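The complex appears here minus one protein chain, its other protein chains still in place.
Lettered A, B and C in written order, each chain numbered from 1.
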Amino acid sequence: MERLRPVRLLALLAVATLGLTACGGDPLAGGGSDSDPNVIAIGSGNFTESQLLAEVYSQALQDAGVQVEEPVAIGSREAYFPALLDGSVDLIPDYTGAVLQYLNPGAEQTRPDDVYRALQAELPPALVSGAMSQAQDKDAVVVTRATADRLRLRTIADLAPHCPDLVFGSGAEFATRPDGIPGLRETYGCVFGSTRTLDSGGVLTVAALAGDDVAAANLFTTDPALPENDFVALEDPQENFAAQNVVPVLAKRKASPAVTGVLDRISAKLTTAELLAMNAEAAGPDKPALRTVATSWLARNGLLSPAP
Amino acid sequence: MDWVFRNSGLVLELTGQHIVFSLVPVLIGLVLAVPLGWLANRTALGRSLTLNVAGFLYTLPSLALFVFLPPIIGTRILDPLNVIVALSVYVLALLVRTVADALDAVPETVVNSATAMGFRPGWRFLTVELPMAVPVILAGLRVAAVSSISLVTVGSVIGFGGLGKMFTEGFQREIPQQTISGIVLVLLLAVVVDGLLLLAGRTLTPWDRSARSRRTAGRAV
Amino acid sequence: MTYLGWLFSSENWAGSAENPGIAQRLVEHLGYTALTLLIALVIALPLGAWIGHTGRGGLMVVGIANALRALPTLGLLVLLFLAVGLGLLGPLIALVILAVPPLLAGTYSGVANVDPSIVDAAKGMGMRGPEVLFKVELPNALPLIIGGVRSALLQVISTATIAAYVGLGGLGRFILDGLSQRDFPQMIGGSILVALLAIVADLLLGGLQRLLVSPGLQQRGAQAGPGRLRLIRGGAGTDRARAA
Partner (left out) sequence: MIEFRGVTKRFPDGTVAVHELDLVAEQGRITVFVGPSGCGKTTSVRMINRMIEPTSGELRVDGRDVLAGDPADLRRGIGYVIQQAGLFPHRTIVDNIATVPVLLGRGRREGRSRAMELMETVGLDPSMARRYPNQLSGGQQQRVGVARALAADPPVLLMDEPFSAVDPVVRENLQDELLRLQSELGKTIVFVTHDIDEAIKLGDKVAVFRVGGTLAQYDEPGVLLSRPVDEFVDTFVGRDRGYRGLGFLSSDTIPIGELPTVGLGDPVPEQGWHAVLDGERRPLGWIDGGHRPGGATVSEGDVVPGGSLYPVGSGSLRGALDAALSSPSGRGVAVDADGRVAGSISADDVLTALPDARRHDPAA
């Protein structure tokens, strides 16, 4: 029943932490272990749209006879992209501008085609991208209608002078991304009074903005919460946020013509309106499973072979 | 519950994962706790050392332990092995003490009479002391299993599977039904496993029937 | 590569307006913990003492304490977020819900386990109900009550970490933000801080216990009796269930 003296306990803890420093490698480098060469492991971000797209890819590939693993929602790009690089996942639905900026923080292209072309040049040799879709889901600085009216805001430039008086809400990664808080500072000279870490365009951010816990927030243009809450996405005249067309990024060794064929057919059908519709369906009153939403979209667009 | 039926495939899959993630550690912890508990019970130093390390490990918050493990055991952060190892550590920390206490509580007269009848220590441990310690160990095992089932869900905050996904997804998509279903399923799983362990204990220790009700009633904290 | 540099950078401790530092997160974490514990004590101490004193509802306490062991913390946090929205209230309710059972069980079993002959003697000498409770039952129940406080404290510190997931501040932020920013040193640093906080808090309470509990109750083995009682009062408390 004796307990260790504090000093001895702290010593123990010190030893334990030294142990932590001894091992090399980056545990965040990837997801699980290396994947099976004949099976495609699909990953996604940890937000609904990304998970939906992963489901769409997964089901379409399965339908075409490709073996796939159940999609895993990994987290932010900072978490899932390394997983793609080290082979623990093979396929990720992503956005052109975001990937480009991730690979080259200095990239200045903003138009969809320019971004896509630049992305092809920046992709590491082990990765390829499929065709990009017309569907865009851009980062945006969003305020409530009331704030927009009160401060007469239409663009981020209008917001800039007010930034020091405002609380800004976003996911943690937005604080460190080049087009995130640093980008807003450089492009528009907007330095927020304080920031609040919430989630990446998720319910926390929506709730915080709706509840006036934050005055401005980072949300995404296809988020059904924007029209639902009458939020205003401020225009981005200086093009801080690059074009964000949905694009599949995959491991070259898994990019067989069968696989890319399926992905390209999906990209051909996917538009911003379709993406909005899918998001709205998932957010609908029934809250259907994402795999159900994906199935019905694929069926609607003739991307599934008819049931036997 | 409506939600569960509309999404039964997903629910079944997550429940399956959950069972593996939560119960494999219980098994590992138990297998390691018996010899360690035995050792702890043999010498005062061993006891103090084992129990203090166990107490220390048990103090670590789970989310922190999930993060500590990768650099120590060389896994990547999303490897399910992290959850399994972390939970095994908790189960072990909890059971090592229980086993030591349970062995300690075996009446000395029984041990002495076994020795007097010519039992060698190893045989005596397996056939006399351990069986007599089963009821107390089992009580600890039930606590371990139940909290293990509840703890697995914490892992989904940093991307692990299991029923915790019902919470993270229910959160992201604002589906209270999914969250509530998740809570109910976790509780249900805990009740079922607890009941099974109780039943297993009854069959294992037919001699202890009368004593048991008192003991379980007393384990309030 | 070292993970500890993050922890020892004064810049990380101070933080900035845009990026709260360790000092602020630590204060937040301590604040949530203290507030929760205070509320939970106000609820659980009188209730547990009353139940233990009168013997009414004891079975209920045991039942609730057992059932709450299985209650998944994260589910509770998410459910409360969905119910009351963003802010301190939801997580606070969750934390209190998790802190009350160990406190209640500790106080209840502490008071209920006081040797009946002692209570009998106290009444027989002419102590009134409150005098019996405050002068005899509570001082004798103190080891178990503090045991309950230690359990609750660890629970709260752990769960407050997870509450970062539903937007709370505190040390859990480093773990989750580190994950999304791919900053493992930050994750490890946050984890170390949380672990240290838990250990230090537990040690402090252990010291407090030695200070507050009468030496007459600390004689080892003198009245600890059979295994069950000892299991209940376990020092480091590995017998307490953890939920976070």
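In this text, a residue touches a chain if its C-beta (ideal position, glycine included) is under 8 Å from a C-beta of that chain, and two chains touch if they have at least 3 such contacts.
Predicted model, so just to flag it, every value in this text is computed and none were measured.
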Chains shown that the absent chain touches, full complex: C
Hidden partner chain, touching residue among C:L30, C:I64, C:V200 or C:L217: C:L217
Residue of C:L7, C:V136, C:A160 or C:I175 in touch with the missing chain, whole complex considered: C:V136
Interface with the unshown chain - residue positions in chain C: 115, 117-118, 120-128, 131, 136, 139-140, 142, 213-217, 219, 222-223
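Please note the rule applied: only the chains that are shown with their structure count from here on.
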Intercentroid distance (Cα basis), chain C paired with chain A, Å: 37
Inter-centroid spacing, chain C versus chain B (mean Cα positions, whole Å): 21
Multi-chain contact sites of chain A, meaning residues that touch two or more partners: 1-3, 9, 13, 20-21, 27-28, 75, 79, 199, 203
Where chain B touches two or more other chains at once, by residue number: 51-52, 55-56, 68, 71, 77, 158, 168, 171, 174
Residue ranges of chain A in contact with chain C within the complex: 1-3, 6, 9-10, 13, 17, 20-21, 24, 26-28, 75-76, 78-79, 82, 171-173, 175-176, 181, 191-200, 203-204, 207-208, 211, 213
Touching residues on chain B, where the partner in the complex is chain A: 3, 6-7, 9-10, 13, 48, 51-53, 55-56, 68, 70-72, 74-80, 158-159, 168, 171-175, 177-178
Residues of chain A that touch chain B when the two form their complex: 1-4, 9, 12-13, 16, 19-21, 23, 25, 27-33, 46-48, 70, 72-75, 79, 83, 88, 199, 202-203, 282-283, 286-289, 291
